[in-house]
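Here the complex is missing one protein chain, while the rest keep their positions.
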Amino acid sequence: MSAWRFVRRHVLDAYALLALLYLFVPISVVVAFSFNNPLGRFNYTWQGFTFKNWAHPFGYPGLSGAIKVSIEIAIFSSIVATILGTLIALALVRYRFRGSGSLNLLIFVPMTTPEIVMGASLLTLFLNWKIPQGFGTILIAHILFNISYVVVTVRARLVGFDRHLEEAAMDLGANELVTFVRVTLPLIAPGIFAAGLLAFALSIDDFVITYFNAGTTITFPLFVWGAARVAVPPQINVIGTAIFGLAVGGMLVNVLLQNRRAKAAT
Amino acid sequence: MGRFFHRSRWATPYALLTPGTAWLLVFFVVPMYYLAKMSLEQGLFPIFSFGWAWHNFSDAVTEFKPQFLRSIEYAGIATAIALLISYPLAYWIAFRGGRWKNLFLLLVIAPFFVTYLIRTLAWETILADDGVVVRVLKDVHVLGADGRLLATSAAVIAGITYNFLPFMVLPLYVSLEQVDPRLIEAASDLYANSAVSFARVTLPLSLPGVFAGVLLTFIPAAGDFINAQLLGTPQQYMIGNVIQSQFLELRDYPTAAALSFVLMGAILVLVLIFARALGTDRLTAGAAA
Partner (left out) sequence: MSDRLTRQDFLRRTAVGGSMLAFPGLLAARGAAATRAPFIASAARDTLPKTIVFSNWPLYIDVNNKKKTHPSLQQFEAHYHVNVQYIEDINDNNSFFGKIEGPLSQGQSVGRDVIVMTDSSGLPQRMIELGWLEKLDKSAIPNIKNLQPTQRHPNWDPNRDYSLPWQSGMTGIGYDPKKVGGTLDSVTELLTNPKFKGKVTLLTEMADTMGLVMLANGDNPSHVTDASWSRAVATVKKAVSSGQIRQFTGNDYAPLLAKGDVWACFAWSGDMVQLQADHPGLKWTMPKTGSMIWTDNMLIPKGGNVYGASVLMNWFYRPDIAAEVEDYVNYICPVVGASTVLAKTDPAVAHNPLIFPTSAMLAKTHAFDGKALNNQKYKQDFQHLIGA
């Protein structure tokens, strides 16, 4: 084929590759700097290669506790928020009911609220209601701000959903619940998964709202921002890379197993 | 069993939305009420007294108009750029990702596993004044001899764009992945070339995703403060920085509250205009049978 045709065919691939590259150029710097060997406490400029950060990733006390808390909160809050948000999205898209306009507004407003204001006013609530601040309140806060993002994301999926498929299932004798579980849910699953990922990302990186509602609990971002006044240890890069690596690795294994199962089935 | 569900159909939406809505009402609306009260108070920390101080709002708008406008501008530009970068990526993952789709989605949010501070330090390394990128730009005369990339509006907008990219990619993907490839086949059977079938089949079907992505990017970006703080000069400071400073440094809670409500109101108005422009029914009410 001509060169021009080749280009046109692959222009999308190239564009996507560039976009991914853009996403990952700073990450590659982060990964590289996890092998940095500074003498001082700041990991700002390249000083030499070493494996010792990877050998002792938790060399800074408090770092392992912080990352554990962050991951737990991210997992729990994204699961709960995804469930609550998906239910709301279903209600909004499929039914006409009184109050749907107000509910729409209620979904948007939390996203528009500046973080510091949301964090501080939530703290005021906890104080007024004598709720001790700690892991539980961080969880509440994270679920709170995640719901809106889940609703908007899942809704984008539901809006394009072809209801005829559900009708067909019901024509074949399935009741509403069965239809929902075996037709609807699998088809909107990518939307739910994407929403869950978004919620996870929001939660694991949140700083301002978490800070106000954490009591004496430390999460990973809280630790990093707090430490930054006196140190930026390469271990932070190690931990970030490791989590990402584990997640991607896990996903990779999953896909490979699925491929194998698919091949075995044929 | 089927008849049971059928009769209680009117209750179903309420049943679905109650848990989430209750959460929002308790943990968001109630604090917002207190915030609204605070916005009408006046005084010096820690003594604030309620006085229907509407002037808080007018003062806020007049004094900080530049930062308000700048925030809308930066968030708007960042959203537009994010859309341009994300749409092809989301399209590629949706149509060409195959079994690896979920993996690519994970890759998209991967930067969030490393905290914001570390990501930004990495960008500061890449865009440093005597780094490769700046040197190349100077050689091709895009930048002047004493130009720089950091501590400029470009840096702030780039920071916002980069950090909100997943918020644009994921909703776009969600919508694009649902497009039935057979529709595109059908279009080409009807003699449409790829550009036309994209413009008249794919794009319209992906509009809900575009709408969602734009919202999820623009709305939080308008209130952002951290990018301006780390990557900008005083001339780049956004309304988020102002609210931060009013709240934490000046402890002027009424002004901070009033500023927040003005920002929230402005964003909501813009969202409504945007929704109208795109045609909301299609985007939020869904294809009701």
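In order of appearance the chains are A and B, and numbering begins at 1 in each one.
Convention: contacts are C-beta pairs under 8 Å (C-beta built on N, C-alpha and C of every residue); 3 or more make two chains touch, one makes a residue touch a chain.
Being a predicted model, the structure only gives us computed values, none of them experimental.
Every shown chain touched by the omitted chain in the complete complex is listed here: A, B. Touching the chain that is not shown, out of B:Leu17, B:Ala94 or B:Leu150: B:Leu150 (per the contact rule at the top).
Interface note: of B:Ala15, B:Val142 or B:Leu248, the residue touching the hidden chain in the full complex is B:Leu248. Only one residue in the set B:Thr12, B:Thr125, B:Ser153 or B:Ser194 touches the chain that does not appear here, and it is B:Thr125.
Against the chain not displayed here, subunit B makes contact via residues 44, 46, 67, 121, 124-125, 128-131, 146, 148, 150-151, 228, 230, 232-237, 241-242, 244-252.
If you put the missing chain back, the residues of subunit A touching it would be 38-42, 44-45, 47, 56, 58-62, 76, 120, 123-124, 127, 129-136, 139-140, 211-212, 214-218, 222-223, 225-231.
Note that only the chains that are shown with their structure count from here on.
Contact residues on subunit A toward subunit B in their complex (touch as defined above): 12-13, 15-16, 19-20, 22-27, 29-30, 33, 43-44, 83-85, 87-88, 90-97, 103-118, 120-122, 124-125, 140-141, 143-144, 147, 149, 151-164, 167, 175-177, 187, 190-191, 193-195, 197-198, 200-202, 204-205, 207, 220-221, 224-225, 228, 232, 236-237, 240-241, 243-244, 247-248, 251-252, 254-255, 258-259. The part of subunit B that touches subunit A in the complex is made up of residues 1-2, 5, 10, 12-14, 16-17, 19-21, 23-25, 27-32, 34-35, 85-86, 88-89, 91-93, 96, 99-103, 105-119, 121-123, 125-126, 162, 165-167, 170-171, 173-175, 177-179, 205, 208-209, 211-213, 215-216, 219-220, 222-223, 225, 240, 243-244, 247-248, 256-257, 260, 263-264, 267-268, 271, 282-289.
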